[in-house]
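Pasting in a structure now, in structure tokens, and then I'll have a few things to ask.
Part of the complex only, each chain left as placed.
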Amino acid sequence: MNINDILERVRRRELDTASAAELLRTPAYDDLGYAMVDHQRSLRTGESEVIYCAGKTPGQIAGIFQNMISRGAKNILATRADAEAYRSVAEHVPDIQYHASARIITLRRAPQTVREHGILVACAGTSDLPVADEAAVTAEFLGNRVERISDVGVAGLHRLLSKLDGVRRADVIIVAAGMEGALASVVGGLTDKPVIAVPTSVGYGASFGGLAALLAMLNCCASGVGVVNIDNGFGAAFLANSIVRLAEKYAKS
Amino acid sequence: MNINDILERVRRRELDTASAAELLRTPAYDDLGYAMVDHQRSLRTGESEVIYCAGKTPGQIAGIFQNMISRGAKNILATRADAEAYRSVAEHVPDIQYHASARIITLRRAPQTVREHGILVACAGTSDLPVADEAAVTAEFLGNRVERISDVGVAGLHRLLSKLDGVRRADVIIVAAGMEGALASVVGGLTDKPVIAVPTSVGYGASFGGLAALLAMLNCCASGVGVVNIDNGFGAAFLANSIVRLAEKYAKS
Amino acid sequence: MNINDILERVRRRELDTASAAELLRTPAYDDLGYAMVDHQRSLRTGESEVIYCAGKTPGQIAGIFQNMISRGAKNILATRADAEAYRSVAEHVPDIQYHASARIITLRRAPQTVREHGILVACAGTSDLPVADEAAVTAEFLGNRVERISDVGVAGLHRLLSKLDGVRRADVIIVAAGMEGALASVVGGLTDKPVIAVPTSVGYGASFGGLAALLAMLNCCASGVGVVNIDNGFGAAFLANSIVRLAEKYAKS
Amino acid sequence: MNINDILERVRRRELDTASAAELLRTPAYDDLGYAMVDHQRSLRTGESEVIYCAGKTPGQIAGIFQNMISRGAKNILATRADAEAYRSVAEHVPDIQYHASARIITLRRAPQTVREHGILVACAGTSDLPVADEAAVTAEFLGNRVERISDVGVAGLHRLLSKLDGVRRADVIIVAAGMEGALASVVGGLTDKPVIAVPTSVGYGASFGGLAALLAMLNCCASGVGVVNIDNGFGAAFLANSIVRLAEKYAKS
């Protein structure tokens, strides 16, 4: 429980103040010097642990893995991890798995039931695959059924139209596209499900590192499209997961 | 039904080809010269009709209203409508309603049940209200229960924290914020529900018309946040509605 | 003939040097102080006279019209002309015509045969109409058969697909679109004819005055698409005309 | 045939619905996992196969070549291919050719008649040569007669003027220029043929990777100039080819 939760409970009279005071003194994380490892995030956001590896040394990443495990973590996802980071972690935690194209390390020690609801990850071109992979691996790690359709750029509409079944079946659709990012608009016009658009940095010249796709997606003429940061496949999957979990919650109730 | 639906049905053998050919010859929209009014959108996207008024003359807007009504539309929402547009439409359709702050015209002739699931619309400052209003009026028009919290910018965290009940109750949260747009990050860290961030053009100097807030929201350190275009309150509500509808569908099944 | 043409002809021995020297002394334009009116442009580019009115006063525009007519011009096209410019010119040249939506003044005193080859002007939304009109009026002025399809944005693909006959019939296609500009990509993927994309300044927020559409069109994943400046309907039509004229030339030979 | 073609034919009664249903079930492409190879593009766009290599591994590129050949492709053009990609493909397809400066791999097994109509590729400086080469090699691959003039920047106008014969002979002119990109304006003023401008990323400082040339070309004061993406020699040639093919079609008819 974080501070606000404790306060909340005091206010709702679910917690007496002595216990509250006790809780307030117990650190909810470990300070490794280079990182504060938060052992209540899974409780708070309802998911397993996540590490963002960019800008961290292989040694730091391994250290975070070990600290998390020592505090009871079963399932860990580490994004933007290169092969060196993988090898560094694997020395101490041999049962991790490396998804090279997605640049993701996963540890899965606790079993996870797969939801019925499905997330579709569509990408415009072969070059968008790493971002689409980051989204797909993340979504699967979070317990979702993931379907994939690749290389369905809008310059060859018939390819996309031949995959309409997949679009219709999905509960949430993630669209990864670089260059002019038009796939998000076209998919958004074909469905009434939530669409999450991920601009990719694929392209050259006036794509300006994904800016062209980003602006296009934000200006999407189809309504019902939310955009995440350039190349942020993880964020797209995380948002998709929060949507599916909401549906799941009401399905159960 | 649109062309692809017809094709789908033929492929699924739900429709014989003669009927399909007949359908293909019937126009699914009216061409008013200045606009193609689409009479199947409500069917296709499951919602009522929507008009985007910016760049259209009052006369054109009134013309689209009349055409839609003549073809059976009961509920119409028109965004970015100024007072002149409202007066022009009201001459022919007196039972419309004008939401001045949100710049929205609504026509509601068919009753609409309000969903149990709730959308929270939070805004950072008083100046963000018009965008938050556009989101709230749209969400209500689409059948959602809407809660509002206003003026909860991150420089006064305690205001936001005092409204945590509202944050917890919501199924989907829309955050409208200009300036540095930090409210999206803070709210995103307090909830595990889907958050839709709307940067507003509120600010001056280096806010560059909302660019600062837009970039901040895209770089949001909290996961699970999707971003729509600057000032696009409508788009945020439309996306939130598609998420709630998904939950509703599974609740019913 | 301009200086280089004269030189060319001397080199090709088509012109004796005495005549050449004479030609070099004859001014090929009138200097009105505020503008040099070029009376050989029609000869050189093979078209009628054109005036770009933005940044010129109504009086200057009227002066240029009169000078051109006094030197024998029959057909004149003036773009970016507001109503005041029109009235100013009409006082002296009553047989001009004003195309309000396209903001174009035309004078047509010499008859013009209409080519068989056709130019299609497609626009994504109602708000793009003024730019599409500038393109269409220009293309017609230059002697082309023009077909129009409006309001065929990619979020409603079936509208565009229902107009495929028009796309197939055209020899050159001009696509005017604001917001995310995706129509250029989709049309470019449906045809093997030259496509000229005109980004429009339609949109708000992160469209940044047409920048989003411009970048998208430049990054168009469909090959065979050339882009002109934001809102430059005239330039698109001029380029389309030069393409059709090339085809015409070979058809005649 | 793609889905829309099939539909078209049904509507035109050129195809009975049973055959149509059959065609709909036959995949028109191969899904290699990392790419969907489209075996009907040549039919649809009237050209041979094209591969964009940037962002693909040498292995993937070789795989796409082999799949295309196995399905009957005779002529293949692969752009943005480095030497490693070339070697990887050459192991399996020894009769390919590598154009180092243009970074293009070509396979030519079917003979191709060369059109009478000519494309001129002009470039402003020595440093623009790789982009001009990409344009020239592509245009030749597509069956065009290509003429080249190099190093004719506007700071030495007399060089360009000494090449006016070439400019006059061409049916379509491609201009590749970095730095201030002024060559497009000057050439555009000297001809009434279609001009396709390719900004290159040549330059330093405030050229901002080709942005200066791109903006200059879009603001070109000469009419009749279409612009493609920075360094996109392929796209310029593809557009030029579509223009020449149009002329050719009418010449034949």
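A few points about this structure:
Lettered A, B, C and D in written order, each chain numbered from 1.
We take it that contacts are C-beta pairs under 8 Å (C-beta built on N, C-alpha and C of every residue); 3 or more make two chains touch, one makes a residue touch a chain.
Values in this document were obtained by computation on a predicted structure and should not be read as measured data.
Number of identical chains making up the complete complex in this structure, 4 of which are shown: 8.
Throughout what follows, only the chains that are shown with their structure count from here on.
With angles rounded to a multiple of 5, the C-alpha fit of chain B against chain C returns 90 degrees of rotation.
A straight line joining the Cα centres of chain A and chain D is 38 Å long.
Rounded to a whole number, the gap between the C-alpha centres of chain A and chain C is 48 angstrom. In terms of their C-alpha centroids, the spacing between chain B and chain D amounts to 42 Å.
Chain A has residues 125, 156-157, 161, 190, 205-207, 218-220, 223 in contact with two or more other chains. Chain contact summary for the complex, chain B toward chain A: residues 4, 8, 44-47, 50, 117, 161, 164, 171-172, 190, 192-194, 196, 214, 218-220, 223-230, 234-235, 238-239, 241-243, 245-251, 253. Interface residues of chain B, counted against chain C in their complex, comprise 2-4, 27-29, 31, 33-36, 38, 41, 52, 54-56, 60, 199, 201, 209-211, 214, 229-232. On the side of chain A, the complex with chain D involves touching residues 125-127, 129, 150-152, 156-159, 161-162, 202, 204-207.
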